[in-house]
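The other protein chains are all here in position, but one chain of the complex has been omitted.
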Amino acid sequence: MKALVYHGPGKKAWEEKPRPKIQDDTDAIVRVVKTTICGTDLHIMKGDVPTVEDGRTLGHEGIGIIDEAGKAVKNFKKGDHVLISCITSCWRCDSCKKGMYSHCEYGGWVLGNKIDGTQAEYVRIPFADTSLYHAPKGVNEDALVMLSDIFPTGFECGVLNGQVKPGDTVAIVGAGPIGLAALLTAKFYSPSEIIVIDIDEQRLKAAKKLGATQTIKSGNGKAVDKVMELTDNRGVDVAIEAVGMPATFEICESIVAPGGHIANIGVFGEPVDLHLEKLWSQNITITTRLVDTVTTPMLLKSVEAGTLHPEQLITHHFRLNDIVKAYDTFSRAKEEKALKVVLENR
Amino acid sequence: MKALVYHGPGKKAWEEKPRPKIQDDTDAIVRVVKTTICGTDLHIMKGDVPTVEDGRTLGHEGIGIIDEAGKAVKNFKKGDHVLISCITSCWRCDSCKKGMYSHCEYGGWVLGNKIDGTQAEYVRIPFADTSLYHAPKGVNEDALVMLSDIFPTGFECGVLNGQVKPGDTVAIVGAGPIGLAALLTAKFYSPSEIIVIDIDEQRLKAAKKLGATQTIKSGNGKAVDKVMELTDNRGVDVAIEAVGMPATFEICESIVAPGGHIANIGVFGEPVDLHLEKLWSQNITITTRLVDTVTTPMLLKSVEAGTLHPEQLITHHFRLNDIVKAYDTFSRAKEEKALKVVLENR
Amino acid sequence: MKALVYHGPGKKAWEEKPRPKIQDDTDAIVRVVKTTICGTDLHIMKGDVPTVEDGRTLGHEGIGIIDEAGKAVKNFKKGDHVLISCITSCWRCDSCKKGMYSHCEYGGWVLGNKIDGTQAEYVRIPFADTSLYHAPKGVNEDALVMLSDIFPTGFECGVLNGQVKPGDTVAIVGAGPIGLAALLTAKFYSPSEIIVIDIDEQRLKAAKKLGATQTIKSGNGKAVDKVMELTDNRGVDVAIEAVGMPATFEICESIVAPGGHIANIGVFGEPVDLHLEKLWSQNITITTRLVDTVTTPMLLKSVEAGTLHPEQLITHHFRLNDIVKAYDTFSRAKEEKALKVVLENR
Partner (left out) sequence: MKALVYHGPGKKAWEEKPRPKIQDDTDAIVRVVKTTICGTDLHIMKGDVPTVEDGRTLGHEGIGIIDEAGKAVKNFKKGDHVLISCITSCWRCDSCKKGMYSHCEYGGWVLGNKIDGTQAEYVRIPFADTSLYHAPKGVNEDALVMLSDIFPTGFECGVLNGQVKPGDTVAIVGAGPIGLAALLTAKFYSPSEIIVIDIDEQRLKAAKKLGATQTIKSGNGKAVDKVMELTDNRGVDVAIEAVGMPATFEICESIVAPGGHIANIGVFGEPVDLHLEKLWSQNITITTRLVDTVTTPMLLKSVEAGTLHPEQLITHHFRLNDIVKAYDTFSRAKEEKALKVVLENR
């Protein structure tokens, strides 16, 4: 079969590889139907994720058809249409029992990281019973593939951890795909205001179209002032960080109202200044989280019911064969006005 | 009457002052029976709290007898035995309605800060109906005076915000009065382990006596390693910061387990490094809070029922007349083996 | 002034009465601008509410203008445009401090019950600071008057107590004004399905228009079967009772899924059979509640933001002078296709 294989920083190839095999009775082999590229894949390509070794097939998102199910797999059989979770859950370790699948002792984020991933014609999924989900009938496949990672991430780390409530004023710092997934799922809870902040006008336009009530162009040192102005100097109830840089985290610290929440989604490579000299008395809550994908069933029901349309974030489609070109497009997201690109294995 | 008056950094005097008068119909004048000195008072004396002006009577803790009640006061009448809350709550602003009295628009921490406080023979309490509590009959007065500030602070900012649960492993960094109040109220929830960390052997002994299951002497760079050793390298479910220094906050960051809580109580004068490069994926929650004293009724019931003995933290008693001497003792807490000092107005 | 006065079962008159006066410094006198009639008023007219005495002015909903504010009132002054809460809250009793204003020791539901109410040109509001709300600028007055009672009731007793979540299947039994207020506020949380059950086709049509995904005509003994059919025999996550009769409560018992919620809003005059022989093992939660109106600020923000349109429930407008006619219309709701009637004091 063909797969997108990492060969060290900056090097990747769409190349022939053996089709994966069942290694454990709880595994399933899935023929990939659609997959996508994540910002994390670009980080990997820069060499920023040391657990990814030369020869690894990338990708942790996808939908497909069960091609083979291990003997101990009970929820799925050959031919089933499935959503692949970016998080692999063993269901028997302490973390899984607490619903913190991200910290699963035997799984967690392994696809396209510690084991071969979904940017290939076939992928092996360990603990298939608890790491795959049945695709609801009649659901748009483009919508589904967005539920592997980006929507549970925006929803769990941003919206649920931020405890968005009806009537709230929410700020989302960063209007990339994750920030916009947070925006779409924040709307589940009917906040009064959703202020989106980004340096890219194009992404702010997308945010507006998807339901932001206000957008603020940042990068000029004035974002904090504008938020305070928009909120009569009260600040926001929930600030969602969807960038992963000290400057954007500090915006969140500056705009959160007393009693408010900072919900971090961003992947950080360095520490940030936590201004406890101001915040110690402000009754705030800061949360961090690697997505657990515990809300996947809830998101599937919402897509099925039509209360969520994740496919709205897709800007480009490619054939899986053209994945190298898709990486190129996605890596020049601003220029290409790209949010999410979908790869189809036809 | 006599009062302990602040006259600028380093200067204070026990001096004659006019007895306070009712200024608003919702005020009450309380004759102070017992008061105490808080670590914050020492900060004020250093000039660290700019809202405190020359001429201010210090003190925000105390119990007493209603001497006069404004016309609009309905819960209290002359002669009632009361607990004074360190936080004044108007109950009609948005913050009060949310239970965030600390951020009351017309009150909050004002006693001994923006208005004259409790280290005096008489004190004026604004919004008496919602800022005073009836002293339960038969309750030890020493226990009560500990409920003005220190116990709600340790409980709300440390224990409740930290979400201590039965079976948890809790670490408390700082075994001063506030840390020990957190220790005693953490026991409300029956955690399995309470590890207390401090640089002072004497305070660790006190912690042990009050229920710490383990104590660790810090200051030698090994506290983190010892906690990890005691927890089989898992870290703690809840880390309570009760010091207010970057080094102790960073201990909390290093020992919190995935899914765990850092509950800050400490008053900070400078930023700390938040190690998001490690913590972004650790599913942790960090909270800050200025005490709201919303749990005062719960704490009063616990003291009345004998499930909490706040007087255990009292090491010294003085007559109110001797408050200057008491400040001296309290400011040399280590040497004097002092935790809380109680001043009695006899 | 004129007022709608109760004179015993079946007897009422729009008659001259003295304008109310400030009785306590915390009172305000409000000139009523709009009011409405509640199902409870019809119960009172039947003689079902023994606390209502001959001579009482009815009505517990309304908006108006402050005509006079007692000396201790601080949030409001003459000329302010206000929403009147159906629940009077003293803010200083234990229940108020817990946010359970419905059980306020000195207030609760008193308007148009134990003291004169809002179906008059003027009304006295005790504890004005905590029982009135500023009308947001530019908000539709018809929307506002729906927030006195019906929307907090549907929302707090039905939706919040029922813990409606994104993706949930919700059933609302009873499509009267309260049931429809529950429907509109359930949508705050983006459930997948909202099934509305009633005996009146007209009201089911209204429900459909307001967002019900399914409607079921009841009264034929088949409602339970139809719900089970619509839910693949799983039952519903949340069943909201908005009628107040044993038969409708038992529908809720029969359709609630394991782990689900029955949120009662209905006013009951007799006991119901609780089928613990089936439900003891079903992990369900049943809640009751007299509205506390603690969510009024949240609802005001939602109306202001345009995420809630309470005026959708209004079917009829009358001049306040014509209130007797309005009662007549409202009491023949089915025939008149009436939901809420608004009375305007012009």
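Odds and ends about this structure:
Order of writing sets the chain letters: A, B and C. Residues in each chain are counted from 1.
Everything below uses one rule, namely that contacts are C-beta pairs under 8 Å (C-beta built on N, C-alpha and C of every residue); 3 or more make two chains touch, one makes a residue touch a chain.
All of these numbers come straight from a predicted model, not from anything done at the bench.
For the omitted chain, the shown partners it touches in the full complex are A, B, C. Taking the complete complex into account, A:G99 is the one of A:P9, A:G55 or A:G99 that touches the chain left out. The omitted chain makes contact with just one of the residues C:L132, C:L210 or C:I284: C:I284. The chain not shown here touches chain B at positions 165-167, 185, 187-193, 213, 297-302, 304-305, 307-308. Although one chain is not displayed, its contacts with chain A can still be listed: residues 25-26, 71-72, 74-75, 91-92, 94, 97, 99, 129-130, 294, 297.
Take chain C: the residues that touch the chain left off the picture are 95, 98, 100, 102-103, 244, 249, 258-259, 264, 266-277, 279-290, 292.
One rule holds for everything that comes next: only the chains that are shown with their structure count from here on.
Separation between the centroids of chain A and chain C, computed from CA atoms only, is 41 Å. Inter-chain centre distance (chain B to chain C, centres taken as mean C-alpha positions): 42 Å.
Counting only residues that touch two or more partner chains, chain C has 297.
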